[in-house]
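One structure, as structure tokens, below. Some questions next.
Here the complex is missing a single protein chain, while all its other protein chains stay put.
Residue numbering begins at 1 within each chain, and the chains themselves are lettered A and B in the order written.
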Amino acid sequence: MISFGKRHGRCGLRHGCLAALLTLLSAIVQASEPPVGNLGVVGSDTMAGLMLRWGEQLSERHPGIRLQLQASGSASAPPALAAGTTRLGPMSRPMDEEERRAFTQRHGYAPVEVEVARDALAIIVHRHHDLEALRLEQVDAIFSRTRRCGDELDITRWEQLGIDGRVGRIELHGRNPASGSYGLFRQRALCGGEYRWRLNEHPGSAAVVAAVTESREAIGYVGLNHLTPGVKPLALEDADGELSLPEAEQVRRGDYPLSRSLYLYANLPPGKAPSGPERALLELILSPEGQRTVAELGFVALSDTALASQRERLGLDEPLP
Amino acid sequence: MIEPSPVSSSPRRAWRRQRDRLATALIMAGGIGVIGAVLAIGVFLVWEVLPALLGGVLEPSQIRTTLTPMAWGTLKAAFWAMAFAKPLALGAAIHSSLFMSQRLRSRMKPTLEMMEAFPGVVIGFVAGLLLAPWVERHLAGSLALLLVLPLGVLLAAEAWRRLPAAGRRHLPLTWAGLWLMPWLALLTWLTLAFSPGVESLLFGGNLREWLDAELGIDYATRNAMIVGLAMGIAVMPSVYALAEDALSGVPSRLGEGAHALGATRWQTLWRVVLPAAAPGIFAAVMIGAGRAVGETMIVLMASGNTAVMSLSPLEGMRTMAAGIAVELPEAVPGSEAYLLLLLAALLLFLFTFLVNTLAEVVRSRLRRRYRWLGGSP
């Protein structure tokens, strides 16, 4: 969990303060002066590093802007957005219907969804392992005790996968139930089934990588930004026998089955281009520089067309009134 | 408690008496308040969990599937921790209370006591990220150490017996705790150096595969043995300190009497001192077990948190404390998961509280017995 900056300064305690600040901001922007102010952001902890780095870059571009991040998980963003305590909420999953409805009820319009980066879960083995690819059903048969994806038999030993010279029990490594990766993997790779009892439930992704780095019998799953040369990400094979690795291109196109998008939700009234610090942040994120940061932190940057279409949708290309 | 002497009644005296009453009342209220706050922990847990249990919010089947592996894992971890800590701590306590030279003892005791405060997060990190993979790579050597080290000590004892008297004077038993250290270090090194050769000779080069193929024993990297060793190190100092107190509290005239009758020091210990101090040692072990049951960070970092229920020291487990630490912050207050974790906390509380109470009662009996035997407490 992260807290960056003061969350409840004098402004948080005063009625109408936000409105006053906004008037001020628009006044400043109209005079084509630099955007100024505190930018409150509430949401995902997966994206905390990303938001912090963007905040750093933002205050370099515009010294008057300060990003204040409160990252206690994706679930904290929708209520804060709906209640109006924040205007920006990063989330590592899309908002569900319930959350959207709550927002629309309160504000009269839907939240604006901005896709800011792509990410994926990689299935990893030891770097000297001979295994190269798995079918999704095999992944299910290895990790779950329910086998909902349709494989016939449980896979508990490396011999069952038919690779040369690798014998022994498969040691499973994954995340704890509270993490987003646990849920995503269960939903996409186990077809919603149950994990095996034998799964080592590590409290952090780094621990999964560390465990797989050290053990040749191990297999695990982690987010792309945690990969190191000590482990080998496996390709996934689809029904037609096509292989896809968790690499930038496949993840960007969504061909890799365990990929996902990272979002920033914004409270922007329709029909008006964003302005002030929010516009500055969105401009940064959807710029080549902002996307370089995405790649630098190990996530996958968006394609140019996706960037351009989002810039257009948000009206970032229009000059300010 | 001593009652103040009655004071005469000049106005100043009266004011002082007033002040005294007021202060006493305040202290009383404050003291009762603080003690109440401290004891509120149990009340809170019962308050939260009991309605859910009685009101049927928590299904018994739900409780069974979630809590049984955790309770099992908790006891298993504590058992293996005590399996490592008990012999070490009691051996050390016996040696330092009966054989060790006074000078060494006066330094050793605070050193080991200080280790009591060694943070669990550091031990857990070393055990989980360094020790566990290291033991996996040197499995044969590590298991061999369990055998080699005690034998090595006995070998040293035998060699010592055959030393000329001058040599024995230079290496007295009273300082053996210190001069055995380099010998044990050397043995460790030798064992690790030779174990790969022995391993390939006996087990086809890989003990782990051999165990799997021949005996069907699964070896998990993060297992009860590692957790036991790490937690053993964490618990050992407190068991040692309490056991040492119990042993050195035994009135000295008992031991002297036995010596005078011609018993060796070991015979004295075994027949006289140990029976006298047994309740104290029991209490020490109980308190150690209580600590092992509640230790969180070491298990969290070194156990792998697998929900398997097995006896094998080579497989992992999940404990209640670690489960609470990881899952509770994300659980919605009032939800089923939240209540289950609270129930786990209540069980932990009750278990440790009862164990400690038992130990405390035993210890106070013991103190009375020592006084009755005529020694200083």
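Convention: contacts are C-beta pairs under 8 Å (C-beta built on N, C-alpha and C of every residue); 3 or more make two chains touch, one makes a residue touch a chain.
Here is the rule we go by: contacts and distances are computed from a predicted model.
A chain of the complex is left out here; the name its UniProt entry carries, from "PP2C family protein-serine/threonine phosphatase", "FecR family protein", "Phosphate transport system permease protein PstA" or "Germination protein KC", is "Phosphate transport system permease protein PstA". Within the entire complex, contacts from the absent chain reach the displayed chains A, B. Residue B:L184 is the one among B:L143, B:L184, B:V198 or B:M309 that touches the chain not shown. Only one of B:V126, B:L192, B:A213 or B:A337 touches the chain withheld from this view, namely B:V126. Within the complete assembly, A:G204 is the residue of A:P94, A:P177 or A:G204 that touches the hidden chain. Counting the whole complex, the residues of chain A in touch with the unshown chain are 1-15, 17, 20-21, 23-24, 27-28, 33-34, 36-38, 42, 45, 48-49, 52, 60, 62-64, 66, 70, 72, 76, 79-80, 83, 85-86, 127-128, 202-207, 209-210, 213, 225-226, 228-230, 296-298. Where chain B meets the chain that is not shown, the touching residues are 1-5, 7, 16-17, 19-20, 23-24, 27-28, 30-32, 34-35, 37-41, 44-45, 48, 87-92, 94-96, 99-100, 108, 110, 112-115, 117-126, 128-130, 137, 149-150, 152-154, 156-157, 160-162, 168, 173, 176-178, 180-181, 183-185, 205-206, 233, 236, 240, 264-266, 270, 287, 290-291, 293-297, 300-301, 321, 324-326, 328-329, 333, 341-342, 345, 348-349, 352-353, 355-357, 360-361, 364, 377.
Keep in mind that, in the parts below, only the chains that are shown with their structure count from here on.
Each chain gets a centre from the mean of its Cα atoms; for chain A and chain B, those two points are 43 Å apart. By the touch criterion given at the top, residues 73, 167-169, 171, 173, 176-178, 197-203, 207, 210-211, 214-215, 218 of chain A touch chain B in their complex. Listing the residues of chain B that touch chain A in their complex gives 69, 128-129, 132-133, 136-137, 208-209, 212-213, 218, 220-222, 300-301, 304-308, 316, 318, 326-327, 329-331.
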